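Note that one protein chain is taken out, while the other chains of the complex remain in position.
Going in written order, the chains are labelled A and B, and every chain counts its residues from 1.
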Amino acid sequence: MISLLSHIINGALSGLLYALVAMGFVIIYRSARVFNFAQGEVVIVGAFLFWTFAQYLEFPLWLSLILSFAISLVLGLLIERVVLRPLVGEELFALVMVTIGLLVFIRGLVLVIWGADVHFVPPVFSMKGIKLGPLMLDRGLVYGALMTIGVAILFSWFFNRTRLGLEMTAVAEDHRIALSLGLKVKRSIAVAWAISGALCTLAAIIFVSGKGMTFVAADIGLAALPVALLAGLESIGGLILAGLLIGISMGLAEHFLDPVFQGGVGAVLPFAVMIIVLLIRPTGLFGWKTIERI
Amino acid sequence: MRKRVLIILGIALLSVVLCGVGQGFAGVTKYKVPVISDFSGSWAQLFKAWIPIHKAVFAWWNDTEGKKMGVELELKHYDGRYDSSVIASMWPGILSECKPIIALGGGGADVAALQQRLPKDLVPVIYGTPTYGYGWLPDQWLFMVRPLYVQEWLGALMWFINQHPEKRPVKVAFLSCQIAAAMDIVNGVEKYINEVLEPKGLAKLVAKEFTDVNPVDASSQVKKVIDAQSDIVLGIATPAMASAYIRACEMYKVNIPTLASPHHTIWPFGKAMKTYEPFEGHLVVAAHAAIADKSGNAYAFFKILIDKYGLNDELWSPSSMMALTQSVLAVRAVEHAIKKVGPEKLSGQAVYDAMFAAPFTQEELMYTLPTLEFTKDAPFCNKNLKVLIETVKNGKYVVATPEWVPTPTDVKKW
Partner (left out) sequence: MTLPAGVYAETYDQDHALIRTRPQWIWFALLMIFVLTLPLYSSGKVTGIMIVMWITLIAVVGLQINVGYAGQVNMGQSAFMGVGAYTAGALSFHFHLPIWLTIPAAGIGAALFGSMFGLAAVRVKGFYLALTTIAAQYVFAFIMIKLPKAWFGQIEGLRLNPVSLFGIEFDSDIRIYYLVASVAIIMIYGAWGLVRSRTGRALVAIRDNDNAADIIGINVFYYKSLSFFVGAFYAGIAGALWAYYIRYVLSEMFTLWLSVWYLGMLIVGGMGSILGAIIGTVVIRLLQEFITYFGPWMTEFKLLSGIGGEIIFASMNMLLGGVIILFVIFEPRGLVHRWNIIKESYRIWPFPH
């Protein structure tokens, strides 16, 4: 019973972390209608940047945090300007392929700069667990989950109530019409990528603080895709629910099915969920575009 | 413009000619030894350390025994990218280019690509990595310097059981992921525990947990391990899993020791964290000389390579040991073959026969390995298996067993 509870709660916390990464996807999709497959790699770049400042150069924690956020913001802008600006208006397939190319490219870049060894990231949150009855919860994950919820509410408000947010939403609907109405399309897209870069770093720091990591941790990006999809690619608030659902179901799968299948179910479950979602309701729980169907 | 082109062509031609001429100075019989490395694949980091070690050992041998016997072994590295398809497509070229009498292998990818065809190609290949269960087949032309992971781990487990202060079955837990290789090891150990150790009341499997390969959090699984009051945890095979495990242990304020191979846990984390403290009491085991021990004969040999053959001290690590043992066995194998057929008549078949003809003593292997005796029923030495166990004591990485510890001899296939 306790272990079931532990799996559920930890699953929920992990799910919210995935939701944070997925938030990066959704924000970009909401503004630029581009699905950024390279999101996981940007997360790992954020993590490595933090490692460079905190562990390698041994800057104080607050300085490392600020620098990491700043640089990943710039990285987001850079990607948008160099890679995606020339492709505005191109067909879907080109955009898909270019982000996949970006995925491979950034992975290579990470390997060149930081190598494939294990890197240990100093803890940002205290290592003491949070006690919840007989269970101990990872403090970093709990704070991360709270931050995810907070950020989601913040961006929900931003996109639905503020002028800039509404502009960005309008740009997402149709670039050309937005342009004809005088909205600044390029600026919206740039802002979206920048925010997404910063969010990636936040997720990265929560994910790796206090742990050793290698470049393989970038797979978190692929694992967060199902969360984004389940929420519907335009809904930020929906990410919370989607993250919880997927996280809890992963936890349940780990508890009940892993012994049966000798492991591995937890990892493949989100993808199975994703396939089902795509077949039954491609717009996800809260998305607003209708996918053209036959 | 034209003149410039002509000059460049002339220089190019000259250099080609000179290279050709340089090859002509022989006097010893030269043989080429291909090395399937990984320059641009997933394990390139590892091979960066291996390549200088291969070269150093072969250079050392060429200067000592090789010179006496009139044989020179020339290494040729090939980039297999740790990808069976690349290796498979390269191998025919390697065969025709080197006509090898022996080759050095990289790991699982080339085993997959080459295992089937080596008996026909007549090239023995030496590996420095431990064997997985699915490599345990008879009549192989592959030779591993280390036995099965399962045998090494069981050796350490038996030692741990004997050392245990309380006289009751030791509670063993698995924490594994779904990578095929890790599952293989877990299955093997589990079978042995269930069939041999539990009936004897020596050990018991109390928990078998699985995490993701890259877990965000392993605390639920670790909690179950703790609740089962496990004494030792086996199966952690990736740095991410080790991280998550240590983190969870710290949270629950326990320190259940783990058992792994040296390149899995203690060493890489010690380097990354610059301290061994979180691994206090954990064990690593390998069937080769101890890394923690810099006063032994194996290190003395390594020192010779540092002094005369360009290696540097930083290379001394578990992964380098794999390259070291691999190269040493390879050169000694050639040596045994020369003693039988003479320096001119070396062939793959001759080296293959020499592998079984006589054991390779510990002294010959420069104390990096125990005495090895190969037989045709397995690609590794299946007799008199011995391992060395290392641990962290008082924050220092030390050898737990100064003498070789024997492993169980009744491990059956699973």
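We take it that a contact is a pair of C-beta atoms (placed from the backbone, for glycine too) under 8 Å apart; a residue touches a chain by one contact, two chains touch by 3 or more.
Because the structure is predicted, anything quoted here is derived from the model rather than measured.
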Task: Just name the one of B:T29, B:S84, B:N297 or B:S347 that touches the chain not displayed here.
output: B:S84
Field: Options A:V98, A:V124 or A:A231, residue touching the unrepresented chain
entry: A:V98
- line: Full-complex touch with the removed chain, picking from B:V33, B:V71, B:A113 or B:L369, is B:A113
- request: Kindly state which of the options B:E72, B:D184, B:E209 or B:E364 is in contact with the chain not pictured.
  value: B:D184
Task: With the missing chain put back, which residues of subunit A would touch it? List them for me.
output: 35, 37, 83, 86-87, 90, 92-94, 96-98, 100-112, 115-116, 222, 225, 229, 261-262, 264-265, 267-268, 271-272, 274-275, 278-279, 282, 291-294
- prompt: Of the residues in subunit B, which ones touch the absent chain?
  reply: 37-42, 44-45, 47-48, 51, 76-79, 81, 84-86, 88-97, 112-113, 115-117, 120, 133-134, 178, 180-181, 183-184
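Everything below uses one rule, namely that only the chains that are shown with their structure count from here on.
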Query: How many angstrom lie between the CA centroids of subunit A and subunit B, rounded to a whole number?
result: 38
Query: Any idea which subunit A residues touch subunit B in the complex?
result: 2-3, 6-7, 10-11, 13-14, 17, 115-120, 127-129, 135-138, 141, 207, 210-214, 216-217, 219-220, 251, 254-255, 258-259, 262-264, 266-267
- request: Using the touch definition up top, name the residues of subunit B that touch subunit A in the complex.
  value: 42, 44-45, 176-178, 183, 208-214, 216-217, 219-221, 223-224, 227, 238-240, 242-244, 247-248, 250-252, 268-269, 271-273
